[in-house]
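For this view, one protein chain was removed and the others were kept in their places.
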Amino acid sequence: MIVELGHFALVLALCLAAMQSYFGLAGAHTQRAQWMAVARSALVGQFVFTVLAFGILVYAFERSDFSVRYVAMTSSSALPAIYKFTAVWGAHEGSMLLWLLVLALWSVAVAFFTKAMPESFLSRVIAVLGVVSIGVNLFILWTSNPFERLVPAAVDGNDLNPLLQDPGFVMHPPMLYFGYVGMAIPFAFAVAALLEGKLDTVWARSLRPWTNIAWAFLTVGITLGSWWAYYELGWGGWWFWDPVENSSFMPWLVGTALIHSLAVTEKRGLFKSWTLLLSIFAFSLSLLGTFLVRSGVLVSVHSFASDPKRGVFILMLLALCIGGALLLYAWRASRFRSDVGFAMVSRESFLLFNNALLIVATLIVLIGTLFPLFIDALDLPKVSVGEPFYNLMFPLPMLPMLLLLAVGMHAGWKRADLSMVRKPLLIGAVIAVIIGIAIPLTGYGKAPLMTCVGISIAAWLAFSALIEPFNRIRRGHSLSPSVLGMSIAHLGVALFVLGVTIAKSYTADRDTALSPGSTAQLGQYELTFVNVKDVEGPNYTAAEAEVVVKEGGKVIATLHPQKRIYRVQKNPMTESDFLADWNRHISVAMGEPLGREGDTWSMRLQYRPLVRFVWMGALIMALGGIIAVFDKRYRTVAAKQSSPVTAQAAAKQGV
Amino acid sequence: MKWRFAIPAIVFIALCGVFGWMLYRTGAEGYNVSVLQSPLLGKGAPSFKLPRVEAMDQEIDSRDYAGKAYLLNVWATWCVECRHEHPVLLAIARQNIVPIIGLDTKDDLNDAQRWLNALGNPYVATAFDADGRVALDWGVYGAPETFLIGADGKILYKHVGALSMRVWQEQFLPRIQQGSAPVKPVGEGS
Partner (left out) sequence: MTRLWSFLLLLCLAVSAFAIDSESFEDPALRARYEYLTHILRCPKCQGETIAESNAGIAVDLRREVRRMLSEGKSDAEILDFMTARFGDFVLYKPPFSTRTFVLWFAPVMILGGALIIALVVIRKRTQQSFDDPPGSDASATEGNKVDAT
């Protein structure tokens, strides 16, 4: 009965979303304050009922109600409680409901906490978000209903895929969705601006905090996914250029470009139509990702089991939302012209290159991802595009961008005077090159060219990122959250590049058969397999090995990898164990028992230096993005004005 | 000047068209996104000489079948789908149109012999490919797979997945009757 209430709540949410859209648009168009208020209330109602629907689904999981088909498919009675909760988004139907919930959350946040924009503008934003909500809600109700009953009810469920029974999985999808879905906010702002026919710097200033937050969530979500795949799958890779991974990476790249483009629009009123286009592009990549992952056109370990019928619906949603927005753009964007200029060497110029190179990178990933699909659609022999392609092509725009970044972050607006930073940067460059050769030689014994280049760039970037905060603190100036956030984010980039370079250059793997008591050498480490014993888990049985790790004769760790068999699905799973220091990871994973007694095991030993910096760097990037949100100019602006003119005046005073 | 703003919309609509086409193909009957086209189509069938499952002291040599069209069915006792297609193979064998040669790959000999004794033997001869090397040479990546070899020794068609009477009638028979040039294969129909 309760489950049906959940279904009903979803239907109510749909109706309220329709009201939200209609009254939002009509109210703004006719300037009727009452209607705009109705739209706002409808949004709150939609939010409440969406939360209710999601809550009921969670309830069904916690109670292990196997009369619900979705629960029977993705859960089991022996599943630990926390995973019963995360199983809610373990497959297609539930994850779409999460999508809808996150969209509702974002809508409410934006509706009530956006500063400075007039009521009519916000109404339009709410309306656009309502349209997207309608689309997703209809999709769920029509093709992917999580509340569908299973008659007769199953005795027990199929259990959650053991790969997903992991702490990392608890956070990865929600974080990712907050970022992914959050790109709908710039999208809504862009469409609203196009509808209104007006785009000023206040618009950019209002949008920047939201974009930063969405971008930060996306960064964290992707990072969590990478980290989780690394320690869960156990073979030491943290990015596979899988089409589904690329689908989350592309919105991130465009989001990064958007953050920087918004800066120019806010400060100088430039790049207006470009910023609008980026806003639409970012969300379209989000929707494209949803399409690719769930329509069945892709083959990937990440893709949800789905059918083309769902694909048709998402494609239509994609076509209507993005097609509509782009047509609006084609019609109206030309009126947002500004005729101010800037010098060849200026902050605007650097940010222009930033955007250009990020978009090139996005297009490279897009082409690599879509090319096999196109080839297959043309009935030509299939090809695969994987790591070798991306490793060659992706650095093409990225390396120049990193170099420009180190200089550009110091450039001033209109006409940059870099004379003050020229000397520090040059000295920094020389030091960076020295570090780039020293670290490989002294720390790891060999110095391939690309490794030295990577480390030098990372060092120079880090140095450059710290110049500004250092100078300000030294002179006793205040360090605004904007500058601090920027510096931290760029420092994060440097750490990320450092981690990637070293982890890739000095990685070591060893597959070997070990019997109890024998030792294997992995670089400068000795790993001794002590013994193996059987253990019982909540929903699995496992063979657990004990492996002692020594460096230079001294024991530095004892590892306990497991080979688990989950009782319900009966698949075997390897749980590696790690020695995870800040500067290296050493891990052991069990393969198969060999030989007659079964006490000899094939094992994979892995050494990954500095791999932690990959994720730490990314998280620090996200941190920088969040810190920047706290800048006072985003908070000083007066409360919602009803007329755009007053809003402009207020903005002028506020900054 | 104004027209450049329409470029994104035009590109996007074109892309949607492509995606729509891709969806159409994916949803089409008999399409399986993970089936690979064999690069061996139109090329000479890889030769092999292996012991026979029915009598291990005898050998089956692929050259014995040169000059005649035949089917090669790759199977194993551990393969669930092979069980499902077995009755279809028996029916096809009864029609006596072309001989079916079996290729039992990576299997246990006793299991294979028991299988043929219990379920019936549609094959004129079954080759025992113990280590799977021959199957590899034929580009087999997942049993069951069935090949049509023409009288000239060229591979005319390959079907991945359990064979059904429908696929036999729609894809194999026409090609046998024509002795035609190879066409792109389709995956398993439902």
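We just call them A and B in the order they show up, numbering each chain from 1.
In this section, a residue touches a chain if its C-beta (ideal position, glycine included) is under 8 Å from a C-beta of that chain, and two chains touch if they have at least 3 such contacts.
Worth saying up front: this structure is predicted, and the values here are computed from it rather than measured.
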Residue in contact with the excluded chain [from B:51, B:99, B:139 or B:153]: B:139
Touch criterion as defined above, residue of A:85, A:239 or A:371 at the omitted chain: A:371
Hidden-chain contact residue, picked from the options A:3, A:360 or A:488: A:360
Residues of subunit A in contact with the chain not shown: 162-163, 200-202, 232-235, 237, 240, 242-243, 260, 263, 266-269, 299-301, 303, 305, 339-344, 347-349, 352-353, 356-357, 359-360, 363-364, 367-368, 371, 375, 380-389, 393, 396-397, 410-420, 468, 480, 482-483, 486, 509-513, 563, 569, 571-574, 589-592, 594, 602-604, 628, 631, 648, 651-652, 655
Chain not shown, touching residues in subunit B: 30, 32, 34, 36-40, 80-81, 84, 106, 132, 136-139, 141-142, 161-162, 187-190
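The rule is simple: only the chains that are shown with their structure count from here on.
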Sites on subunit B touched by subunit A in the complex: 1-2, 5-6, 8-9, 12-13, 16, 18-23, 25-27, 33-34, 36-37, 39, 184
List of subunit A residues in touch with subunit B within their complex: 273, 277, 280-281, 284, 291, 295-299, 307-309, 311-312, 315, 318-319, 322-323, 326-327, 329-331, 333-334, 373-374, 376-377, 379, 381-382
